[in-house]
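Heads up: the structure comes next, in structure tokens.
Of the protein chains in this complex, all but one are displayed in their positions.
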Amino acid sequence: MNLNTKGLLPEHMEHRGKLTLKENLKIVENILEQRKIPEVGIDEEHIKLLLRLLSFMDTDKDPNVIQIGEREARVYTKLQRDSVFDFCHGVGRSGNLTDPQPKAPGASAMYKLTNKILESFLKFLGLKVNAIATPVATGMSLALCLSASRKKYGSNVVIYPYASHKSPIKATSFIGMRMRLVETVLEGHIVKVDVGEIEDAIKREIKDKNNPVVLSTLTFFPPRKSDDVVEISKICEDYNIPHIINGAYAIQNFYYIDKLKKALKYRVDAIVSSSDKNLFTPIGGGIIYTKDESFLKEISLTYPGRASSNPVVNILISLLAIGSRNYISLMKEQKTCKKLLDDLLEDLAGKKGEILLQVENPISSCITTKKDPLDVAGKLYNLRITGPRGVRKNDHFGTCYLKEYPYNYIVVNSAIGVKKEDIYMVVEKLSSVL
Amino acid sequence: MNLNTKGLLPEHMEHRGKLTLKENLKIVENILEQRKIPEVGIDEEHIKLLLRLLSFMDTDKDPNVIQIGEREARVYTKLQRDSVFDFCHGVGRSGNLTDPQPKAPGASAMYKLTNKILESFLKFLGLKVNAIATPVATGMSLALCLSASRKKYGSNVVIYPYASHKSPIKATSFIGMRMRLVETVLEGHIVKVDVGEIEDAIKREIKDKNNPVVLSTLTFFPPRKSDDVVEISKICEDYNIPHIINGAYAIQNFYYIDKLKKALKYRVDAIVSSSDKNLFTPIGGGIIYTKDESFLKEISLTYPGRASSNPVVNILISLLAIGSRNYISLMKEQKTCKKLLDDLLEDLAGKKGEILLQVENPISSCITTKKDPLDVAGKLYNLRITGPRGVRKNDHFGTCYLKEYPYNYIVVNSAIGVKKEDIYMVVEKLSSVL
Amino acid sequence: MNLNTKGLLPEHMEHRGKLTLKENLKIVENILEQRKIPEVGIDEEHIKLLLRLLSFMDTDKDPNVIQIGEREARVYTKLQRDSVFDFCHGVGRSGNLTDPQPKAPGASAMYKLTNKILESFLKFLGLKVNAIATPVATGMSLALCLSASRKKYGSNVVIYPYASHKSPIKATSFIGMRMRLVETVLEGHIVKVDVGEIEDAIKREIKDKNNPVVLSTLTFFPPRKSDDVVEISKICEDYNIPHIINGAYAIQNFYYIDKLKKALKYRVDAIVSSSDKNLFTPIGGGIIYTKDESFLKEISLTYPGRASSNPVVNILISLLAIGSRNYISLMKEQKTCKKLLDDLLEDLAGKKGEILLQVENPISSCITTKKDPLDVAGKLYNLRITGPRGVRKNDHFGTCYLKEYPYNYIVVNSAIGVKKEDIYMVVEKLSSVL
Partner (left out) sequence: MNLNTKGLLPEHMEHRGKLTLKENLKIVENILEQRKIPEVGIDEEHIKLLLRLLSFMDTDKDPNVIQIGEREARVYTKLQRDSVFDFCHGVGRSGNLTDPQPKAPGASAMYKLTNKILESFLKFLGLKVNAIATPVATGMSLALCLSASRKKYGSNVVIYPYASHKSPIKATSFIGMRMRLVETVLEGHIVKVDVGEIEDAIKREIKDKNNPVVLSTLTFFPPRKSDDVVEISKICEDYNIPHIINGAYAIQNFYYIDKLKKALKYRVDAIVSSSDKNLFTPIGGGIIYTKDESFLKEISLTYPGRASSNPVVNILISLLAIGSRNYISLMKEQKTCKKLLDDLLEDLAGKKGEILLQVENPISSCITTKKDPLDVAGKLYNLRITGPRGVRKNDHFGTCYLKEYPYNYIVVNSAIGVKKEDIYMVVEKLSSVL
């Protein structure tokens, strides 16, 4: 680009202006040059300029184009164009989500760039993996992984150490696979699934001539503990069975990341995390990562048709705007808030004759209640608190086939992005209704 | 809302100002009051205000909220918020795409409103159906329909009168159903699938104790003719077999709409159309409609998890911004342009010793070429023309298992939104390379 | 700028994407290269990119800057930044409005560019002049011209052929000059000022040892006719007296432009036109033009301090967005609408026993009324018609010192931008209240 400002300014000012412009453009150029998460977050104006320039590469922006296809990114309002950052052709081709789309060189480059930067971010956190940003949220992303497993390995049954989460169950049902649940057991305050039981389930399915795929859960509400993904990965390696990990909010805490690092030494075909829970995007995108590049390709080939560019761009924006240094700060703050939450709940439990349940969870805490927990949760909702869950001891969905959990309880979270004030406030409110 | 402007203005001006404000607010109120497509399109500012007010209903906008969940619509930049019109919680719940989301009353109301207005629009076009806007494009929407058919009717094989379109094939494979292709035949210049063959395929599958679902194609590139959806619907009714219609760009022309109206008298479980091809949205959304409300519910229950609000809002915006009167004008213009295209191509064919193929298609036309059609298409691409397809006579994907089509040919489209200038230009360019 | 997309795309797509980007950037580069009004208007996205790049030249955008002045363009919200297109330092220096501002090379270049393009636009219309866009509207722009005349020529009295317009009178009073009114006379239906009277006024002031400057009015509501600016220019040349022309909406019609062209052969020191009336900007800017470059410099030197960049950028946007070809169309449409208005009013007058006054005006028409014209205007206001004026025959401000005008009348305008529908509607409404 050559901006001719000659004669519009005195030379020394022109020199200075061009220098300033150059440094601003450098910020944009560097994103494309380095293709990794910046250390310090980049401001919105530079991100907007990057997106503007990339979307100027799509054919529908060609000032000389004649469009006579049946799908030509004719968009009715500017409002709509802006909402997809002018990537009106979306991402993907009918054959492959990550394939470059000839009508949209800009969107295609943007998507590849997003994946590169996403990989650099995961590497920065210690996860040396390949990754793709998906234009669908966690549930649908799990469906993609499981379907890809069927295609590549002929998987026909999903072994699911039970967690009371509808999305994975829906995902399995959506793509038409059978699900074999593995029952939870109680260990102290913790609800968990024995690795031995999982192995048994695998054996039984193999014996029945089936091809199982294991779908383990790394992140979930306590008292359900994380599945032991490391041991499961070892077993899957031993039995040569695909293994998908649901790590919805795994990226925000090193407790989870460390488990993933270890598991990745054995058999892990794909890990799914949420972009909104970890990366502060609006709901709608997901991230899938693995050391197995060819399986990632298979996942991408599984997606039927094109998709909205919006969730992908939102992931790109978050990565660029947050920056690695600030993400580490946010992780630290999350940890500090969790510690504060536990201390305050311990205190509250003491006063109220309740118990802070001994559950191993870096994000969420549980406190018992002698009242009806649904009632307590309802009252908190009315006090303008969103997030806590009240679970009755006899709620089967809360604890699976366990006859009964020993306590009624309330779950409170301290996820990334939470502030100390929030923690103080929620415990104060909790105190008033418990 | 009570805006106290007392004393800020002389009374008569305050009166006039309030009147003008009231009339502007009335436009927004009317959308919610009438819940149907406006006759005259509404401008962006009023649509923005509607979206602003609705998104102010979501709990993450509550000025007094304390958020301690793990998913609290914490979004990093304003840029991202704006891109989803501040509906940061997306649409759907883990259990059901169209279920209201307690954290997002505004997004939930917006989604329901979109579906209502979509239904009114289809009704206006003569289709008395129930409808949902989907946050995924045509391919994935077809996957939802087929999976719902499996759930509700135990369908295990998709009977697909062959059309060379990857998305439906991918969709079927993604959700893990077997596909039975029904072969095409040649009739004059037309490539079509005999209804009798489809019936045979159904019979054979039933005989083999299978539960077939038919996926017919209403809109496709010529020389492939539309499937006879009316006859297929009758057969499906006779055999009590579910029937999904892929009508990607069916809404823009009454040729298709009339066929759909007739088919809907018999067995049609769902019709899928594209939002970008018919409604001028960016790529990313779809619309599914049917007379069978309970099947629509099943489809909605099939979607695993939440989804981005962006594609849904984009459908809403298009419906409001276009208005029914202008949509009819656009349909007329499409028809006029198609007529013009045929006339010009007829002419061109005469000059060049080529043939304007006699294919029955209200959107697209085919002209033969003695040159290599891929070469011709490549040259057109380089002349900045997007959309035309060149197909070699021996391209199996172009014509399925037919040994050979009689001609090499070029397909040119005159879809909704095209302008006469485009038609003149493309034929001029075509003339230079044919 | 070097956007490294290597490896993000297949080479042929990268090539195509870069080509499309290049053509889009070319549009922006051409603005700076050619520095004249484009023939075809440029769309908002390219204009935004131009402004973005220019404002990235201002020192407050320097990523490495340390700001320790007392005025450092620290702006509290992004909303405010956007409203001045990020030209937060405004335009001008304390010494000279058009001087480059060292803190703002980008804004300075933008301002100079605006003036260049403005000049090319005026030249395109046949006016070979120097021009500046001013950050203040017509009234204040007139004040600048008159004050500059005092500085350069020692002018101490403004000779004003009376028109009932507050702004010029206020402008004169604001800068502390005496105003000598020249009385209007009646000629048929027309109210005008005799050139002879103006000459007499000049003579008298000179005789009294004063230094008069003439402020003539080219555009005004009928029945007041345009001053004969050509004759006045000749007289001013003869007497060596500065001459300022108030041509508020002179640019939109060749009737006025032709008069200006002729007048510019004699003594015209500056012409002031409105940016909102002629160029479809929001209210707030003005344009001043003249063949006398040194007087223009004087005017620019007269402005005390810096000013908002908003009105200047708005002029630039209009010039780029409209384009010369479309401006000519708009001028033609204005003319057609005026003809239509006259025909319809003639008709209406016939039916109602009123008269379409024979006033020479290319924009506005007058129809008599036997009713109270204030009443009629009030009723029109209540019928949602903005713009018409009702004037009573004995309104001194309407007609100056004339004892009485022969008729009560209503003025209706057909200014640039008006549509035929508006004309039909206003006459219909007028018919209902007359």
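Each chain gets a letter, A, B and C, in the order it is written, and its residues are counted from 1.
As a working rule, contacts are C-beta pairs under 8 Å (C-beta built on N, C-alpha and C of every residue); 3 or more make two chains touch, one makes a residue touch a chain.
Fair warning: this is a prediction, and the values are worked out from it, not measured in the lab.
Listed residues C:L8, C:L21 or C:I47: the one in touch with the omitted chain is C:I47.
Note that of C:E33, C:D82 or C:D238, the residue touching the chain absent from this view is C:D82. Within the full complex, the residue among B:V91, B:L113, B:C337 or B:I410 touching the omitted chain is B:L113.
Across the entire complex, the residue among C:G17, C:G90 or C:G390 in touch with the chain not shown is C:G90. Subunit B residues in contact with the hidden partner, per the touch definition given at the top, are 1-5, 8-10, 13-14, 16-18, 20-21, 23-25, 27-29, 32-33, 44-45, 49, 52-54, 56-59, 61-64, 78, 86, 100, 102, 105-106, 108-109, 112-113, 116. By the touch criterion stated above, the residues of subunit C touching the omitted chain are 44, 47-48, 59-60, 62, 64-85, 87-90, 94-95, 103, 135-140, 142-144, 147, 150-151, 165-168, 170-171, 173-177, 249, 274, 276-277, 279-285, 302-311, 313-314, 317-318, 321-322, 363-364, 383-388, 412-415, 417-418, 422-423, 425-426, 429.
Methods note: only the chains that are shown with their structure count from here on.
Sorting all chain pairs by how many C-beta pairs they have in contact places A-B at the top. Taking each chain's centre as the mean of its C-alpha atoms, subunit A lies 29 Å from subunit B. For the pair subunit A and subunit C, the distance between C-alpha centroids works out to 56 Å.
As a whole-number value, the distance joining the C-alpha centres of subunit B and subunit C reads 48 Å. Among the residues of subunit C, those touching two or more other chains are numbered 78.
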